[in-house]
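With one protein chain withheld, the remaining protein chains of the complex are depicted in position.
Right, subunit A next:
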Amino acid sequence: MDSLNSLIDGFGTALTPVNLLWAALGVLLGTAIGVLPGIGPAMAVALLLPVTYGLEPTGAFIMFAGIYYGAMFGGSTTSILLNTPGESAAVVAAMEGHPMAKAGRGPQALAAAAIGHFAGGMIGTVLLVVLAPTVASLAVDIGAPDYFAIMVLAFIAVTSVLGSSRIRGLASLLIGLTIGLVGLDQMTGQQRLTFGSLQLADGVDVVIVAVGLFAIGEALWVAAHLRRSTGEPIPVGRPWLGRDDLRRTWKSWLRGPVIGFPFGAIPAGGAEIPTFLSYVTEKRLSKHREEFGKGAIEGVAGPESAASASAAGTLVSMLTLGLPTTAVAAVMLAAFQQYGIQPGPLLFEREPELVWGLIASLFVGMVLLLALNLPLAPLWAKLLRIPRPYLYAGILFFAAVGAYAVGGEAADLVILLVIGLIGLGMRRYGLPVLPAVIGVILGPAAEQQLRRALQISDGSASGLVDTPFSVTVYGVVLLILAWPLVRKQVTRRMAARR
């Protein structure tokens, strides 16, 4: 058991006092962010990217992972008590959790959600330990054409699977790729889209793009449509579960990860689809089907477990292939780039201490989160009372701090505002933000791999498809592209049969 030994070493890294502190800080921040409306984990990690300038990578990633998992825990608290999901992953939790809270079963709903997250996260992380080294060793000798294929997959998946309109997804991706082009060409030093400006010759820093699109764009968009009356959360006591509830939920907790983990690993939009699938599954399997819609505890337990497991699945793709499947993973990838670390199959060989410390810290974080969320949920719910002007003013404030910290230049703040306004316009007209961020982060890397691959093959396009790995990936890309057509055929056939 090679990975078991590595994991034990990882615990050695994760359990040092400093890293424990980062894990604790991460899960605290994550829970708060999950509870708070308006801030998602992607925005939070983006706002924290500047700490990468002062912090060593292991501590930073331990904190980021804590935020990711913590936000999942906290998001369901808002869903259940306020009926307005704190995260997109927690939408399903509101469907059964809120009726439960209204009926006075809030404590049970919170407990089912928290333990669900714990179970899903634990099972998901165990799967991560088992699978990630295998995937990494399978992919270990991939070269430039393969990396390029993976990036094409990320581009296509993020524009095709997410959102309702492919055209708008592609528009967003192209905006991102354009921003990524600004600056000096990495291979020749040629100026591109700089218009003679020295400021732009350095390119637009990924931190500024991520903070601008996620934080400024979101804050301005909310400001344009700020809800004047905020809902009152339902007061709730300490979460607990009776024996009857336990009997109903334990199977749901175990079923969730089966659905959540694989969906997290593929670029299919993160936790939204698996939580919904888990909900439907629980409804079908439940003995209390009549309770669904009125507060069935299985409908909280299963989807929440699936949500946390999908976060673990996301980490598999991000760490082993460098393929970001969610917004948080995309921003974490940007953090890797800040440190000059290339996530991918070699990461497990080159940075074993970082990777295994990170994975071990996930187990630590999960235990901390359970301890934080089970007894303290009523306390966290108090965060919902924060006056909205302070919340969004705070987001703008920290966005400015983060962007200024990048290079200590006031001009960066102006670029940040411009990108924020682009983010505002994208939200207004339904252009998804994630493709643009992926375009900025992966665009320059993809170009480099493409040119490297073509250099090796001396310009022949066959150099892009001369490995089994790249051919497989392009097969998947074709499958994703063809999917809407296939679906149309299938539904037509089914309609005809009826």
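Rule of thumb we're sticking to: a residue touches a chain if its C-beta (ideal position, glycine included) is under 8 Å from a C-beta of that chain, and two chains touch if they have at least 3 such contacts; residues count from 1.
Basically, contacts and distances are computed from a predicted model.
Protein name for the hidden chain, per its UniProt entry and selected from "Xanthine dehydrogenase family protein subunit M", "Monovalent cation/H+ antiporter subunit B", "ABC transporter" or "Membrane protein": "Membrane protein".
Taking the complete complex into account, A:Y392 is the one of A:W22, A:F214, A:F263 or A:Y392 that touches the chain left out. Looking at A:I8, A:V414 or A:V486, the residue that reaches the missing chain in the full complex is A:V414. Only one residue in the set A:A24, A:L170 or A:L346 touches the chain that does not appear here, and it is A:L170. Against the chain not shown here, subunit A presents residues 37-38, 50-51, 53-55, 78, 82, 84-86, 164-165, 167-168, 170-171, 174-175, 177-178, 181, 185, 187-190, 192-193, 195, 216, 218-228, 230, 387-390, 392-394, 396-398, 400-401, 404-405, 408, 410-411, 413-414, 417, 420-421, 424-425, 427-431, 447, 450-451, 454-455, 458-459.
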